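For reference, the structure discussed in these notes is given below.
Omission of a single protein chain aside, the complex is shown with its protein chains in their original locations.
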Amino acid sequence: MNSDIKREELLISQLADLLVNDKHVAVGAASPIPGAAALLAKEEAKLNNKRLRVTILHSNKYNNFTDGARELFDCAAQGRIDTFFLGGVQIDGQANINLVGTGTYPKIEKRFPGSFGSALMYFVVPQIILFREEHSPRTLVDQVDFISAPGASDENIYRPGGPKYLITNRALFKFNKNLKKFSLLKLNQNQTIQDIKELTGFKFDISENISDMLNPDTTRLKTLRDKIAPMVSEFYPEFTNRIWGI
Amino acid sequence: MNSDIKREELLISQLADLLVNDKHVAVGAASPIPGAAALLAKEEAKLNNKRLRVTILHSNKYNNFTDGARELFDCAAQGRIDTFFLGGVQIDGQANINLVGTGTYPKIEKRFPGSFGSALMYFVVPQIILFREEHSPRTLVDQVDFISAPGASDENIYRPGGPKYLITNRALFKFNKNLKKFSLLKLNQNQTIQDIKELTGFKFDISENISDMLNPDTTRLKTLRDKIAPMVSEFYPEFTNRIWGI
Amino acid sequence: MKSFDELSLKEIVNEVKDGCILGVPADYSGVPMEFTKRLIKKGIKDLKLYCLPLTTIQGDMLIGSGCVSEIEAAAVTLGEFGLAPRFSEAVENGSILIKDSTCPALHAQLQATEKSVPFMPLRGVIGSDIQKHRKDWCIIENPMKSSGVLNEPILLLPAVQLDILVFHASCADRNGNIQIGRRRELATLAHASKKVFVTVEKFLDTDFFEDELSAATCLPGLYINGISIVKNGAWPCALPGVYPADNKEIKKYSLAAKTKQGFDDYMNQSLFI
Partner (left out) sequence: MKSFDELSLKEIVNEVKDGCILGVPADYSGVPMEFTKRLIKKGIKDLKLYCLPLTTIQGDMLIGSGCVSEIEAAAVTLGEFGLAPRFSEAVENGSILIKDSTCPALHAQLQATEKSVPFMPLRGVIGSDIQKHRKDWCIIENPMKSSGVLNEPILLLPAVQLDILVFHASCADRNGNIQIGRRRELATLAHASKKVFVTVEKFLDTDFFEDELSAATCLPGLYINGISIVKNGAWPCALPGVYPADNKEIKKYSLAAKTKQGFDDYMNQSLFI
């Protein structure tokens, strides 16, 4: 077994750690790393005699829905999904996310695909994990140009869900709902707090128990490479080919 | 072929005449006579190179729906059903129908099953045919004790549909929407206008071109007995056994 | 570890608590009759039945056995075999509360819960005595400038969440997915229920999701809290596509239940023999 741990493997492992208390994790479009993390967490739950259900929309086999494309949203609104992943062209310090584009809407300078289902999912799924590999002042900004979904809402708005974590290539943040602010929780290897401060466009707190991201142990790495990678190749063949050569 | 025409056959034939301009007729629960009429009309449409779709909820074969029990109502609300049949414990002179019971609600004296889907179907299906075999002052009343669905609505209410005809063992009435009143159109054999007046609990007009209900001709009767009866026996075996001995 | 909970029928019955809102499927969507009899035998009290949209012998038996305090339905009937006698009598003597409704309203109230919105609009119904007696419904003027007519009154129905749903189906796969065919109202019921239990004729050692067409016929296991094998579990009602109704038995019931004494005799026989 190759012991050089890849960046993607570390992220998958970090994400899997956040799913240990879940019963149902759903993964949206174009998300190979969250997809692999969810399947890994499911496999490890089995060993602990627990059940974790994983719905991967991009897959046929791991797509648990039969009521059409709206079922993801209905299911989430019913409170039946514990964790979902969202990304963003821009993410700001109040956890507002922008999937639409840069510039002053509707006069867009650079247009991206659009908001997908974020404007509902962000409100109703208890644990939303923001996932954006690129960690730069361009992606993590002080204020997003367009709010696809707000990080926080007024008291009279129905909102059982919201942002819990933000993970990038360089760091893991926890979102503090009351302060409406991120707090730096973990650093990727070779990153310093100073690095992160320079590369982050918004102000954040530093957690008291800040630590390094730990590499997956041998057992987990073996599960990931031997069992999970082939599963992921069903629906993300390009990704698994690039990372694991399968 | 037995040429003694049964009462049920005459009613089926009368109803089939009302369906000649339809594209889609739907038939609800416990309605063997409307069901047979719809299938007869469909068969005759075919001979005229026209298509009539028939949805019989009580059948598996002739139930065109795949979106669950709500599809009948959604489909009707979309304007995709031309004719539907409704009955009533009581029907009054303004075409209000009562499927709930007699007495002063909620203190019911005699309780019947309930309103089913009448409170929507009566509003959205362009041609509702009221069908009640028993023609008596007990069933055709001046004012129903409970309005399951009103015969007419205010101008600002969305109502593309409503009552068009009322047919009983003894007579066929047409409903005049503007006058909110029935008009006697056809008499069953051996009935006089005077008979009908005595047996009807509400006041009605007499059509200028009142006529007798005509028996089905030999061709239609043959179609009904040879082709339609076996089809109906799939979903109303007791009825077809009683009427046609099959 | 098994990917779902296989329970005994007794365990399912024990999940039903006095006073809860119980989802009741129509006669065409898999009536859990064996479960119903056990529930009666247990002596459940004060059930609130929510019928989608009607009930036949299941509701009549529960009412006749004194298990029901309230029922919301568009109809209670024995179909070809006439009125539901225990229901009619209970309404006539005021021993149960009937919240009279109409089929599409019963669907829409569950769809509101399915979407987690507080209400659903519905056309029709306005001007009926159904609407006049439903204090939990309300009418607003259409506030939507971009659709409909502005001064149009629109009926709003509240979201209703069921405490528990039990239905009978032909089979479940090895992951606890339930084959419901085109009886998709069972999906609506399940989505709107806090807990869902299913009795099935059998388990199939297969995965419905391995094939797109068989996937289309099932209710995903994620909505199901437990499954129990109960052979002939809908009898004497039909299980659509599997077995027809036992009309002789339903007729027998319909005649017996015309009187309280006849009903009691019938139930004693069917529960204890």
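As written, the chains take the letters A, B and C, and residue 1 is the first residue of each chain.
By our rule, a contact is a pair of C-beta atoms (placed from the backbone, for glycine too) under 8 Å apart; a residue touches a chain by one contact, two chains touch by 3 or more.
None of these values were measured; they are calculated from a predicted model.
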From A:A16, A:A36, A:V54 or A:A77, residue that would touch the chain that is not displayed: A:A77
Touch criterion as defined above, residue of B:L15, B:A77, B:I128 or B:I196 at the omitted chain: B:A77
Listed residues A:I147, A:L166, A:L199 or A:M213, member touching the removed chain: A:I147
Chain B, residues in touch with the chain not shown (by the definition above): 24, 46, 49-51, 53, 55, 60-61, 63-67, 73-75, 77-80, 124, 158
Touch list for chain A against the chain that is not drawn: 29-30, 60, 65-70, 72-74, 77, 99-101, 105-124, 146-150, 153-154, 156-159, 238
Those residues of chain C which, in the complete complex, touch the missing chain: 104, 108, 112, 115-123, 136-138, 140, 142-149, 152, 154, 156, 158-160, 179-182, 184, 211-217, 240-241
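Everything that follows uses one rule, which is that only the chains that are shown with their structure count from here on.
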Chain nearest the overall Cα centroid: C
Chain whose average C-alpha position is farthest from chain A's own: B
Whole-Å gap between the CA centroids of chain B and chain C: 28
Centroid spacing, where centroids are CA-atom means, of chain A and chain C in whole angstrom: 39
Multi-chain contact sites of chain C, meaning residues that touch two or more partners: 184, 187
Per-residue multi-chain contacts in chain A, two or more chains: none
